[in-house]
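Heads up, one of the protein chains got dropped from this complex, but the rest are sitting where they should.
Our next item is chain A:
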Amino acid sequence: MPSEISSQSSTPEARFSQFKLVLLGESAVGKSSIVHRFVKDSFTDLRESTIGAAFLTQTIQLDPNTTVKFEIWDTAGQERYRSLASMYYRNAQAALVVFDITQESSLEKAKYWVKELQKQANSNIVITLVGNKLDLSEERKISEDEALAYANELNIMYCEVSAKSGQNIKDCFRDVALKLPLDNKSNSQNQRRNKTVDLSKRPNTNEQQCAC
C-alpha cells in the first residue's frame, strides 16, 4: 500500500490500530486451531489453561512503525446450533470464515456463514474465506479453483492454511491486516474506546475529590 510507505518516511511516530476479528464456520473445521497457531504458534489438543475471556489477542508488526493488534473472538461452541449472539458480530472489522478442504460439504456450509455475516455484521467488514487442513492436501475434496471462484464472486479474500503445520497462517492474518483501515482517524474502534469506562481500571479519584 503506497500510503503506508509514504507515512513511514514522513511521520516517524508509531501507528497502532486494534481490530476485532471473528471466526466462523462449522464445528470441527479447525477454527480454534487456527487461532492457536496464530497466537501461540502451537498446535496442541491440550488446552489446559482456564481462560475466562475466550478471546485472544495477537499483535503483528506490518512495518517498523505500524502495529496491528487483533482481538480474536472464537465461537465458544455457540455456532453449533446456530445460536451465536448478536454481540459476537457487533463491530467486528474482520472475519475468517473457515472450511475444511478435505470435506465435501464444507464449502457449502461456509457459504451459510458468509451470508450470516452479510446479514448481521457491519457492511464494511473484511471477510476472508479460509480453507484449512492444507497438510492433508492429498485428501483434498475442494479444489483451490472452486473456492477461489466462489470468493471472487462475492469479492472476499481467500487463503489456504494449515493450522497443524502452521503453513500460511501468519500470511493470512497479515493479508487481513493490510485490508483494514489503519489510519487512526478512520479507525472508529479507537475513537469509540476513548469514551468508554474500563471497569478493570479504577482511577484514584478520591484524592482529586479531596483537593477541594
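Points worth noting:
Everything that follows uses one rule, which is that contacts are C-beta pairs under 8 Å (C-beta built on N, C-alpha and C of every residue); 3 or more make two chains touch, one makes a residue touch a chain; residues count from 1.
Just so we're on the same page, contacts and distances are computed from a predicted model.
The complex appears with one chain absent; UniProt names that chain "Rab proteins geranylgeranyltransferase" among the candidates "Rab proteins geranylgeranyltransferase", "Bardet-biedl syndrome 4", "Splicing factor subunit" or "Ras-related protein Rab-25".
Not every partner is drawn; the one left out touches chain A at residues 26-28, 30-33, 47-55, 57, 74-78, 80-83, 85-88, 90, 192, 195-197, 199-203, 205-206, 209-212.
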